[in-house]
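These notes are about the structure you will find just below.
FYI, not all chains are in this one, though none of them got moved.
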Amino acid sequence: MSYVDLGFARVDTNRKQRRGFPEVIFCAGKTPEEVLAISRALLQADGVVLGTRATAAQFEVVHREIPHAKFFERARCLTIEDKPMPKLDGRIAVVCAGTSDLPVAEEAAITLEVFGNNVERICDVGVAGIHRLLVERDRLESCNAVIVVAGMEGALPSAVAGLVSKPIIAVPTSVGYGASFGGIAALLGMLNSCGSGVTVVNIDNGFGAAYAAATINRLAQK
Amino acid sequence: MSYVDLGFARVDTNRKQRRGFPEVIFCAGKTPEEVLAISRALLQADGVVLGTRATAAQFEVVHREIPHAKFFERARCLTIEDKPMPKLDGRIAVVCAGTSDLPVAEEAAITLEVFGNNVERICDVGVAGIHRLLVERDRLESCNAVIVVAGMEGALPSAVAGLVSKPIIAVPTSVGYGASFGGIAALLGMLNSCGSGVTVVNIDNGFGAAYAAATINRLAQK
């Protein structure tokens, strides 16, 4: 049950053993130097670093010291893969309702890929033109799990849930205005989905949905 | 600009002339005797009475004095039609997502019928089994307006809005539990609908939706 004490942080170097994936850095509210120091501790322990909610300024400091670090701007993720996670069979679908939901969908996709999963990206299939979704039914059913990202009224997970038999994880986004209340409307819509078995993560939490889907995909390995 | 002053109420006998439909009694919070007195004033002025949110106890007192009064239990409406409103051409669809939404849908349907409209009732076509809705596309498109009644996540209006070109009025219901918050989830879902042009009324307000639809149907008369 080890950890590395950096004073401002206790890096959980035992996380990978307990949970199957190494600790991930939530970069928001940390100084670039803190992100760098935690990255180094994780690299040494696990060989893989994923930082979410990273800023360009944080990446710049990390990149200066660790040149092979990568930055995914739209996804706001930084990654360092000295010892990449092993590749898993099967695929995870990341579906999003509209173009404006892409940053959250990409955070999910990058997380999945760092964790060794294959990703199917399907974009802009909101219920206002349901035919755009219906043509994708077989592709969705062929995946081991489906992440559905949507803002505004968040109706897409219900529609997807009516079509496929795989686990569905819904991610509400803060896309919208007025009575979307920063994603509350989508969140409540998803929690009350008439599509049985939809589970939900926090608003804009693409990372969390990917983490759950990766955990599921691991179970599906034969 | 006349009215009848009953002391506890000023019955707006000019309403029909200004707005096209007579005043309707919101029975909640009134004594049975008050409902009866207002009914009499409206009968004398307009020949038609519609009471919404009526209880059996209120109806009993009215019925004793005015035996041809009718009560619609599920819709919680009482009606007296000495001079029925003229019949209008065309039809209004009243669509509901689930069986539990029926009381609100029936309030809408009874209101529409008292106001002279033909009603198409379509029940239990929630998005969890979207094929049940898709088969009704032509019937919906053939109506002059579509009222969509749904609780829980309130996704049905968005799905309907993706299919037809007619005005769509969404009614959130208080059906649900937990984070449906008495209909807030459905209300927010409908207000944020990605289906352009959906308009919304208060939670459980079948009457208001019907009033708006009847106003629209009047415009559609050739």
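Note that the chains are named A and B in the order they appear, and that numbering of residues resets to 1 at the start of each chain.
We take it that contacts are C-beta pairs under 8 Å (C-beta built on N, C-alpha and C of every residue); 3 or more make two chains touch, one makes a residue touch a chain.
These numbers were taken from a predicted model, which means no experiment stands behind them.
Here 2 copies of the chain are placed, and the complete complex recorded in this file has 8 of them.
As a working rule, only the chains that are shown with their structure count from here on.
Centre-to-centre spacing of subunit A and subunit B amounts to 44 Å, using the average Cα coordinate of each chain.
Remark: subunit A residues 97-98, 126-130, 152-155, 158-159, 161-163, 176, 178-181, 184-186, 188-196 touch subunit B in the complex.
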